[in-house]
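Structure, as structure tokens:
With one protein chain withheld, the remaining protein chains of the complex are depicted in position.
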Amino acid sequence: MTSVDLAAGPSGPRPKRLTAGRVGLYAFLVIAALFFLIPLYVMIITSLKPMSEIRLGNLFALPSDPSFYAWAKAWSSACTGLNCDGIHVGMLNSVKILIPSVIVSISVGAVTGYALSFWRPKGSNFLFAVLLLGAFIPYQVFLYPLVRMLSIVSLYNSIPGVVFVHSIFGLPLMTLLFRNFYAGIPIDLFKAARVDGGGFWAIFLRLMLPLSTPIIVVAAILQITGIWNDFLFGLIFAGRENFPMTVQLNNIVNSSFGEKEYNVNMAATILTALVPLFVYFVSGRWFVRGIASGAVKG
Amino acid sequence: MKHVSKALLGAAASLAILAGSAFAAEKAEVIHWWTSGGESAAVKVFADQFNAQGGEWVDAAIAGGEAARAAGINRIVGGNPPTAMQFNTGKQFEDLVAQGLLGSLDEVAAADGWAKFLSPVLVKAVSRDGHFYAVPVNIHSNNWLWYNADVLAKNGIEPPKTWDELFAALDKLKAAGVIPMAQSGDAWTQLLLFNDVVLGVGGRDLFLKIFQDNDMEAIKSPEFKKVAETFGKLREYGDAGQQGRQWNQATGLVIDGKAGFNFMGDWAKGEIIAAGLTPGKEVGCVPGLGNQVYWIGGDVFVFPKTDNADAQKAQKLLAHVMLEPDTQVAFNAKKGSVPVRADVDTSKLDVCAQEGLKLLAKPDGAVPGTDFLQTPDTLGSLQDAIGQFWTTPSQTPDELVAKVVSIWESK
Partner (left out) sequence: MNPRLKRFWSAQLALTPAWLIVIFAYIGTILWTVQISFTSSKVFPVSNYVGFAQYSRLFASDRWMISVNNLFIFGGLFIVGCLVIGFLLAVFLDQRIRAESMFRTIFLYPYALSFIVTGLVWQWTLNPTLGIQQTVRNWGFESFTFDWLTRGDRAIYVVALAGIWQSSGLVMAILLAGLRGVDGELWKAAKVDGIPTWRVYLHVVIPILAPMFVTATVLLATAVVKVYDLVVALTNGGPGISTEVPAKFVIEYLFQRQNLGLATAASTVMMITVLCVLAPWLYWQYFRQPRSAR
């Protein structure tokens, strides 16, 4: 991951040697980095300590005798009520929810964005306006009617049900991303394809989709992290057997036996955060590049 | 005629239960919020008994009563109800009954003769229009003061019998550098403490006037103001770590000797027992400090309506198992509560439970829990006002009284 991967190199003023300003700049960056890293550091070292050490309150001290006991417990035997299966059950559920949700929401968003930016059939302004507003309206407004609607079609408390809900609420952002991305593609390109006799789907599949890789990557990153990190929909729509990892995490953290086992809780927390963290570490440069290629520009 | 048909129904139900237990594994998914150490030990009694009689207990514990109820109601509304779910005894499940979403338990009740061994208060609490809709499983009392006997002895403090003695003891502990009163940050525990003060300082009549009769004069009375003042004074004796602490961790502070006192319901005993101690010995108990009034609550299980014959069988079996005498004694010993059956042997219960039973036996010795008397909505608003008052030291008792007045006015 180097700066070469970015659309262009740094554009700031050319640096003068090592000046006081330069030192200040690095100092700022290092302090900021510490602020961003401290919580991660605390989580990791606490998860490696036994409870006897945590009680002393030396939050930043390195563990004197690091052990993975808490990790093992969080993964396979932490309890919620009588179920002591740890958090690994939730991981599989999260994957089962994640994959179809990401595929469906991006496909629908891409097609909708494409139709809205190039074709604009009747009513498309209205559709887009409602979608945009939908992005801002708190989910809470829709919850109760949705529970009732999904139960009518027997999707309530099932993985298809929760996938459906994720697709519904992912649509505004996905549409916005793709619409704006396609708005940046020269209209003449589209016109030329029309003159050549390309239809709706042909232009989409042969011309637009191959151009869309950067925005698809951005969309995928946003959806993967968003859906993995979701708590509310998983809790309400997935059903007990399909609880995603975040819901299980909250259950484990909030069911304490006597004393709160901070080490187990922190280990469970890190485990829950691993997938989105991995996605970011692997694709960080894509994320920035995707935005650079006109992704979300207003 | 009615009696005859009831008896017949009852017989049929017992047959159905017997028949049910002859077949393998009636699956019952049970939603509850018993996730602490003592609580899960108690719920395991139900699970084991149910499994032993041919059922298959599928545990659906969800941490936090509010979250568990929300999840259960969602599933009932969504048409995919659990086999059974927990509520607090009281008004929480009233709307479910009104909507016809709960199965009637009349068959099991008649077969097992619930009317014979349940107290009239409980019968009233679990039935609507003469039909049973819930199984009461325990009687809890909410207003206990727990103390660490060692810590008190070390600081030369006798277990308090009055509120004045309590405040004197709290001052001593504060001076000695011990957390005087362990308090959780959860709003319901603050409301519980407040109600303890209403009963202990205000008394039974004031409590009933406010919660049962909605008497505005009582809320504006000098007695209630004194309650607010006493509650306000207690704010000085908590520690800085309350926020984010759960009730069992607050009790844990007393168990570990880090704090002197803790106001909590008798379910705290579950934690004490789980820690290997004896209630009434290392951790002492004072029921109903002040006026010696027992404030009763409890848990019930309801059984959502279903068309599935197997599920219905499982529901009947579970309702039957939960009220069996042996199950009741074993469950309540672990849970820290008192059995709902008047006809079981209570001599094996601990010292604290014995004291509680004495109060229960006294005429006027008990008041029903607030859940019996008020809707979750009103209690929620009260809880908000109490929580705000508790965590804002600058708020005066007069402001609290004014808030309570406005809550009751807007009902």
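Per-chain numbering from 1; labels A and B assigned in written order.
Convention: a residue touches a chain if its C-beta (ideal position, glycine included) is under 8 Å from a C-beta of that chain, and two chains touch if they have at least 3 such contacts.
Here the structure is a predicted model, which means the values were calculated and not measured.
S.K.: Which listed residue (B:Ile62, B:Leu96 or B:Ala250) would be found touching the missing chain in the intact complex?
M.R.: In the full complex, the listed residue that touches the missing chain is B:Leu96.
S.K.: Identify the residue among B:Glu66, B:Glu158, B:Asp343 or B:Asp398 that touches the chain left out of the display.
M.R.: Only one listed residue reaches the unshown chain, and that is B:Glu66.
S.K.: Just name the one of A:Leu62, A:Leu92 or A:Val141 that touches the chain not displayed here.
M.R.: Answering carefully, the residue with contact to the hidden chain is A:Val141.
S.K.: Going by the touch rule given at the top, which residues of subunit A touch the chain that is not shown?
M.R.: Subunit A touches the chain not shown through residues 1-3, 5-15, 25-26, 28-29, 32-33, 35-40, 42-43, 46, 54, 56-60, 108, 111-112, 114-116, 119-122, 124-125, 127-146, 149, 167-168, 171, 175, 183, 187, 191, 199-201, 225, 228-232, 246, 249-250, 253, 262, 265-266, 269, 272-273, 276-277, 279-281, 284-285, 287-289, 291-292, 296-298.
S.K.: Need a quick check: the contact residues on subunit B for the chain that isn't drawn.
M.R.: Against the left-out chain, subunit B lists 66-67, 69-70, 73-74, 77, 92, 95-96, 99, 185-187, 190, 239-244, 375-377, 380-381, 384-385, 387-392, 403, 406, 410.
By definition in this document, only the chains that are shown with their structure count from here on.
S.K.: Nearest whole angstrom, what separates the Cα centre of subunit A from the Cα centre of subunit B?
M.R.: About 40 Å, centre to centre.
S.K.: Tell me, which parts of subunit A touch subunit B in their complex?
M.R.: 79-83, 147-148, 150-151, 154, 156-157, 235-236, 239-240, 250-251, 254-260
S.K.: Quick check: in the complex, which residue numbers of subunit B touch subunit A?
M.R.: For this pair, the touching residues of subunit B are 29, 32, 34-37, 40, 43-44, 47, 59-64, 67, 71, 74-75, 77-80, 246, 248-249, 252, 255, 271, 274-275.
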